[in-house]
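As structure tokens, the structure follows; a few thoughts come after it.
Only one protein chain is missing; all other protein chains are in place.
We call the chains A, B and C, going by the order they appear; numbering starts again at 1 in every chain.
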Amino acid sequence: MDLQQLSLGLDYVASNGIVLSTEKRVALQTSLVLLQHAEKLEHMTYWGKIQGLTADYYIAQGYNQDPFQRKNFMSLDCIKWAHVADVHPVLIASAQGLTTRFTGNPSHEYTVASLRKEETKSDNTVIVTTTLSEEKRLAAVIHLIDQAARVVPRGAYRKTPGDKIEKSHTFSGLSFQDAGKIDNYMHCREPETLKMKTNLQLAKLDPALDFLDSLADDIPKRCWSIQYQKGATVAVLRSVVWPGAVFYHGISSPIFGHVYVGTGLKNLDLIFMIS
Amino acid sequence: MDLQQLSLGLDYVASNGIVLSTEKRVALQTSLVLLQHAEKLEHMTYWGKIQGLTADYYIAQGYNQDPFQRKNFMSLDCIKWAHVADVHPVLIASAQGLTTRFTGNPSHEYTVASLRKEETKSDNTVIVTTTLSEEKRLAAVIHLIDQAARVVPRGAYRKTPGDKIEKSHTFSGLSFQDAGKIDNYMHCREPETLKMKTNLQLAKLDPALDFLDSLADDIPKRCWSIQYQKGATVAVLRSVVWPGAVFYHGISSPIFGHVYVGTGLKNLDLIFMIS
Amino acid sequence: ESNIREQPETADGVILAQAQEKMLKHETEVPEEDEATEELVPNVPQLAEYFEGADIGLGREESFRIFLALKKLTEDQPLKTVSFWGKVFGLEGNYLIAEAEFREGEEPQPVEEEGGDELNGEDNEEALDEEEQDPRDKLPKNKYRPPPIIPAEEYGSGVNKKVYFVCDEPGKPWVMLPHATPQQLVVARQIRKLFTGRLDAAVVSYPPFPGTEAELLRAQIARISAGTHVSPLGLYTFDEMEDDDDEEARDKYVLADDFEGKPLSELLVPDLSGWVHHGQYILPQGRCKWINPGIKGDEDEDQEDDEEEEEEEEIEAEEGAPLLTPLQNDEDVDGHPAWSVRLTNTAHTAYAAVCISSNRWPGAHAFAVNTTFANVYIGWGTKYSSEPFSPALPPMVQQEYGLEDIFESNDPTRQEEEDFEAMEAQDDERDMGSEDDDEE
Partner (left out) sequence: ESNIREQPETADGVILAQAQEKMLKHETEVPEEDEATEELVPNVPQLAEYFEGADIGLGREESFRIFLALKKLTEDQPLKTVSFWGKVFGLEGNYLIAEAEFREGEEPQPVEEEGGDELNGEDNEEALDEEEQDPRDKLPKNKYRPPPIIPAEEYGSGVNKKVYFVCDEPGKPWVMLPHATPQQLVVARQIRKLFTGRLDAAVVSYPPFPGTEAELLRAQIARISAGTHVSPLGLYTFDEMEDDDDEEARDKYVLADDFEGKPLSELLVPDLSGWVHHGQYILPQGRCKWINPGIKGDEDEDQEDDEEEEEEEEIEAEEGAPLLTPLQNDEDVDGHPAWSVRLTNTAHTAYAAVCISSNRWPGAHAFAVNTTFANVYIGWGTKYSSEPFSPALPPMVQQEYGLEDIFESNDPTRQEEEDFEAMEAQDDERDMGSEDDDEE
């Protein structure tokens, strides 16, 4: 959630078990201002918290004009922040195999197995055991959660005829009816499912608004929980694949945002859990 | 402040001594929703609180499209609301003469003197003593405070070529520089000082934006205190003529509002108090 | 997007507000000191403040509304104790849960649920039917005896020590959940389900869950309470006046008179030696207090058949961790202690409290400082596992009937049949030949 909107965003998601102590809010409002200034970023957001066994990681994200290009930062105390470097897709794949809790120690080493094609004449794939630090695992998980759960309402971003993506200044929010339909929400990521649509399906879409993947195309079908909250003035989407990922939107207002507070583990049992 | 924005607005003005207990917030969020529904109003705002000696009056205002046409409501407990009827200008003038505290009992009767022209041949003005109930005094004071202290930023409202006043959907807030200048704030009332401007002065103004009185024309010149608060992200204007009237504007955002928390007394000593 | 501004739908919001309005109150008097009664509703907003210091909670306004809703519950029900147990999230709606005890003698008799508890009854009917059959049609007898039904614990003891009320928003009416049965607990441990938010939603699972979402919720509440209701060591103690019966596990605790609060340093140690469980461990049979399923009483009419089985199965009593067992003994999770410890108010620890969060049941938390403590659960109602979920396998295919009475043989081939027929024909000829010999 955007730093400027911190108290409003927290107010919207509190019902879902996401709160920040006054102490942390005060620390964030000071330290993130300094971080934004030091890194010369136009926008600073509080991304959320990944809970470790002995300590928790607070994550912040900053970006300039392009919402796809984000810089991640982590802190153990909301006072001192460290840049979290992006990780190679191979490491992301390795990290996906880890199903135990984050320990809370960024230097902790995990043993992961990854497949690698050996460059030999026989062209065998060999299982290689490497170590992955918790810090890199953190970067990987942040990336995965963003890919899976970073949501924007339809209409908040527009694609100009020049193929430039910009935030729409006239977006005044989804109506009450629209806010309850999952097709009005989109993933803020490089499109994946959009590319797999047929020309017939694409013809029905508006190229200025529907240039991102719709949440309706997520598999399995019931992986998002949509609820009206706060007396039907806020729409809240919670991911069941990544429990703890929460998106909020003030109905009929331009306010929206997302946050993640959880263990950083993907829910692999989803299929069994929904009747 | 608008009911939807209640927690955000309170967050902006808290630094100025204006807070609401959780209990009152919860009660307001329930009772004002019901009031808005019962009275079929498009907008509902928490206007503020007038402190009496034995009890306090919580005031709410509602309106539809026209921000000049407002309905006032009062409550002693934020649960049950009563409509506060508008009062005649003569009574408003009488109420201005009252300089003691509100008692907290709506039925309390004040003795006021008012001048009335006797309809006799001699055309004398006679001093007539009447009683004024505290409820009517309340209505009068709410009207006076609105006239003196209901502020909107320049650009938030526009006048269409058809002379219709509407809220601007593209208003994205005053910039940091502009937010510190008092000429960028206007009174949300039927213009008074505007009419007294010369044609030469009017020629420099934009008829779509400058159709309201500017705060810069208020007399005495230093009757508004402008401050940047919350780390220079919010501009706050406080009236010194009506201490307790506070206007807030989130810089570079479309968020603004006002609230009054005070004794309901005008500060008649202002001239002596500013050096 | 059209230019016509849609009238905001306030119907849902208004309905909720109308329900919530009933909870609002504004008092201007306080009772005289001698009139003051023992306070029934806990100071939920203040407890929420402590949890908030560890980033746990539901926000100040919802906490306050829950407080008002608990207050309303005490006005509608004759309760002896009440507290906010927690919030369970569901896909379509959520559940707020209150934990309570009725005043002596006031507990209502819950409506009997139709359903899976009657399995044995049906079998008994079948047995009756059997006896009405014609003894000449001796059909194979079904030797299957379902496992004995473990009776549920009574209200006030074990799993059902307390009763639970749920509602989906503060202000909506509270609904009492049924008591938990051992069958529900046994199945609940084997399945992994998310809640929808509708108490009457069907639970489709294997093994089949004997109940609807209401019963599953109750079972999960029981498991979570048993596993995560903890308190500082010394706050609760065993009642000295009760008989010290070594055979019976102690199952009652009382507030200790002399508890003055545990120092934060002792609550903060990572090995959790400063905390104990006051939620009682649930045995594998689904009860806190072991009952021997072999002892049937006079319900089973096939007692004779079981005499043999009694001698065969000597059922060993299940044992679990005793009440008030320290948290040190909890099994590790992923190589770390089962609970993570955090300090609130890290800027100035003189005013801090200690908060611990369960790693086995993510969402279960407890805090303590001086003589104040509380437990809460805020989560989806599922247990943590680093292993992917594997549903229970169906049991082995049953044996249809004993093989010892049956023997199989191969069908004769055509050649064998011809040989046989040939032999038969030869025997017939020989026999006819001998008969001819006798007549000369």
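Here is the rule we go by: contacts are C-beta pairs under 8 Å (C-beta built on N, C-alpha and C of every residue); 3 or more make two chains touch, one makes a residue touch a chain.
None of the values given here were measured: they were computed from a predicted structure.
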{"item": "Which displayed chains the unshown chain touches", "value": "A, B, C"}
{"item": "Residue of B:Gly17, B:Pro207 or B:Pro220 touching the missing chain in the full complex", "value": "B:Gly17"}
{"item": "Residue among C:Glu27, C:Asp137, C:Glu331 or C:Glu387 that touches the chain left out of view", "value": "C:Glu27"}
{"item": "Listed residues B:Ala38, B:Ala85, B:Val126 or B:Ala232, member touching the removed chain", "value": "B:Ala232"}
{"item": "Contacts of subunit A with the absent chain, listed as residue ranges", "value": "22-23, 25-27, 29-31, 33-34, 36-37, 76-79"}
{"item": "Residues of subunit C in contact with the chain not shown", "value": "24-33, 36, 39, 41, 43, 45-46, 49, 67-68, 71, 263-265, 268, 343, 346-352"}
{"item": "Chain not shown, touching residues in subunit B", "value": "10-11, 14-17, 19-24, 49, 51-54, 56, 77, 99-101, 103, 155, 175-177, 222, 225, 227-228, 231-233, 238, 240, 243, 251-252, 261, 263, 268-269, 272-275"}
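Keep in mind that, in the parts below, only the chains that are shown with their structure count from here on.
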{"item": "Overall pattern in which the protein chains touch one another (line/ring/star/complete/other)", "value": "complete"}
{"item": "Rounded Å distance between subunit B and subunit C, as computed from the means of their C-alpha atoms", "value": "58"}
{"item": "Touching two or more other chains - residues of subunit A", "value": "11, 231, 233"}
{"item": "Multi-partner residues of subunit C (each touching 2 or more other chains)", "value": "10, 13, 17, 60-61"}
